[in-house]
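Only one protein chain is missing from this complex, and each of the others stays in its spot.
Think of it as A, B and C in the order they're written, each chain with its own count starting at 1.
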Amino acid sequence: MLSSHLPVLVIIIPLICAPLCILFRGKDQAFGIALLATWASFACACLITARVMTEGQISYELGGWPPPIGIEIRIDALNALILLIVSGIGSVVAPYSRNSLLLEYVEDRSSMFYSAFLLCLCGLMGVAVTGDAFNLFVFLEISSLSSYVLIALGFDRRALTASYQYLIMGTIGATFIVISIGLLYQATGTLNMADIAKRLPEHGYDRTVISAFAFMVIGAGLKIAIFPLHQWLPNAYTYAPSTVTAFLAATATKVSVYILLRFLFTVFGVHFSFEILPTAAPLLILAILAMFIPSIVACFQKNVKRVFAYSSVAQIGYMILGISFVSVTGLTAGILHLFNHALMKGALFLVLGCIFYRIGSCHIDRMAGIARRMPWTMAAFVGASLSLIGIPMTAGFISKWYLILAAYEKGWWYVTVLIVVSSLIAVIYVWRVIESAYFREPPDDLATVSEAPLSLLVPTWILVIGNVYFGIDTSLPVGLAELAAKSLMGVN
Amino acid sequence: MEDFFGLYNYWIVIFLAMAGLYIVIARGNLIKKLVGLNVFQASVFILYISFGKVTGGTAPILVKGVEMYSNPLPHVLILTAIVVGVATTALGLALVVRIRKEYGTIEEEDIHSQDESM
Amino acid sequence: MKEYLVLRVITKLLLPFILLFGLYVQFHGDFGPGGGFQAGVIFAAAFILYSMVFGVHAAQAILPEGILRAGIAGGVLLYASVGVLDLMLGANYLDYSPMAAHAKEGQHLGIFLVELGVGITVASVMMTVFFTFAAWRED
Partner (left out) sequence: MVEVIDIIILSLMAATVIAMVVIRNLMAVVALGGIYSLLAASIFVTLDAVDVAFTEAAVGAGISTVLFIATLALTTRIEKKPAHKPILPLFVVIVTGAVLIYGSLDMARFGDPNAAAITHVAPYYLENTKKDTGIPNVVTAVLASYRGYDTLGEVTVIFTAGIGVILLLGSWRRGLTPPSPHREDDA
């Protein structure tokens, strides 16, 4: 009986547990509730994915009202994959947060921290499953508001300004999305995304729809941090608490990419987005710029967290590149990179959290010789970095491989070259860290530093192992990504 | 000419929204930015509500003998959006108070120069 | 602001009416304009007015932090658990129809409870936010 309600359970479990965290004010109780809630959501997500793979699309009518009268939850392969990413990363990060909090956060309000964390999780998953355009905005705002709070909890005072900047940019982005939804509503009279998609061709692609399209792309672009709309991201990721950075870097931008995919391909439709409007070429150019400029900037950063924040902007470039091919292979590559990037950036930021936990800094010079004191942590770093660069047998390789395949299919050999060259830049910034950690003499004050505690190492290694596992057994992510790509392109 | 009268409402609202957006992105004072954000959002709300207006209609509270009602759906959406807006404002102001404590200023430039000089 | 006698007297006179109006808006939202959100704001406004005239401490004496926090969480919980109740009754989430003998009455009851949840959370959050701002001192 419960199984038919899984699509809504996955959202309301964290939603109900967030206020519960506050009512049970004790730190351990709140932690326990948060942990159970994220794991339960992950279990639901797994069951949903299994159902989607066997039965196809799932629809759930909230309040029992049929869409477009009521709000609908609609899950296909793409939604399921995003759901898996968000809840999966959430379940790894939740246990990690317990220990890292001790250093980075004031203890007496930790129950509220867990509450905010659950809300962020709930909001992101809510965006990922909803079939209603306005509902998407509401859940987007739940996740955004909670992430502003979580970022502002960082140690450094610059976390506050980073959070404020994100709040302004994020709200402008969300308002643009609202404008777009409003214009679509005025053109079609409905808010259900499937219904909009059905009614748009009948309505015709007039100037209102073109304007709606522009606002959606810019609004989602602000949330994704597509180059050059990425200004909020480096500071936010650098100064947020490690746990938060790991969670947001692995999930938030992915969900925003999902919004872009869903609107470009399903709501507006491939015909309008790419055949009537010349969207592919500008996306391609932005993607290539994103692959290079932030990567080069990353090479000159001193704070390692910042290095990987810029690297995230660059990695978003690969996802947009996949989209800009407008082919099944290209989309598969882009969606696959969503999944794989979540694994590798999650792992990398968790490693940095371990280091921060022990030495209170992520500065590249302070990390000199740290591999001798924290061998397991740095080994995890190397593993995740190899995936980031795209070495064979890692997850990162698979998505780059599909990107190259897609470029080859199009006959764009120069894009292939650019993918390889940009990966080499990643080698440079990763090498700077490895050089410092492995080949420099540790300063004297590092003598007392010991390996990170198991409660931090285990979640970190789970993600690192995930990077290797999904580099070898690619059936789950590739299968889902291909299904999703085919349904987005309208190919069976 | 008819076009003009059918659309003037939208155009003034668009002007208002853009004035709000201008305050947000052009000004460096953190509080003024938030005021601008409020103006921007409130103007977008008016745009939504005008989509629901029916000439000759009345408020969507069912009364015997009235046939024409304005569209209630945009009203519901904007109720939600107003709440989201005030939530954002409250959080933004809390951040401003904290920033003022840590930096002693709420001007973007001064904050910037303090961070640079560190 | 303690010395302004007129303000103090008028505030005390006004308070019950504001609160009454809040309750009216809360429970009359089915028939006229209003509902949980507006009622919550009005309710909060009454106490904000009180705390502006008599000081935050006086307001806190009436509404301690614990109660407000319980209110913040309780309203959301009430709303969400109405949905869970519907699940248990065999309907979809937030489908209020099976909550009473007739679907129409169930809907009415569901809407009433849900609006109450909205009102509680909105009022508690607004008061908490204001009190937090008012009590903040730069040190």
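We take it that a contact is a pair of C-beta atoms (placed from the backbone, for glycine too) under 8 Å apart; a residue touches a chain by one contact, two chains touch by 3 or more.
Quantities reported herein were computed from a predicted structural model and do not represent experimental measurements.
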Which displayed chains the hidden chain touches across the whole complex: A, B, C
Sole residue of A:H5, A:R157 or A:R373 that reaches the chain not shown, by the stated touch rule: A:R157
Interface with the undisplayed chain - residues on chain B: 2-3, 5-23, 25-29, 31-32, 34-36, 38-39, 42-43, 45-46, 49-63, 68-80, 82-91, 93-98, 100-102, 105-107, 109-110, 116, 118
Absent-chain interface as seen on chain C, which is shown: 29-35, 37-38, 41-42, 44-45, 48, 56, 60, 64-65, 72-73, 75-76, 79-80, 83, 93-94, 96, 103-105, 107-108, 110-111, 114-115, 117-118, 121-122, 124-126, 128-139
Residue ranges of chain A at the interface with the undisplayed chain: 15, 18-19, 22, 62-63, 65, 68-71, 105-106, 108-109, 112-113, 115-116, 119, 122-123, 126, 132, 134-135, 138-139, 141-142, 145-146, 148-149, 152-153, 155-157, 179, 183, 185-191, 199, 203, 206-212, 214-215, 302-303, 360-363, 366
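In this section, only the chains that are shown with their structure count from here on.
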Pair with more cross-chain C-beta pairs in contact, given B-C and A-B: A-B
For chain A paired with chain C, centre-to-centre distance based on mean C-alpha positions, whole Å: 36
Touching two or more other chains - residue numbers and ranges from chain C: none
Touching residues on chain B, where the partner in the complex is chain C: 59, 61, 79, 83, 90, 93-94, 97, 100-101
Complex contact set, residues of chain B against chain A: 21, 24-25, 30, 33, 37, 40-41, 44, 47-48, 51, 73-74, 77, 80-81, 84, 87-88, 91-92, 95-96, 98-99, 102-103, 111, 115
Interface residues, chain A side, partner chain C - complex: 1-2, 5, 8, 12, 15-16, 18-20, 22-23, 60-65
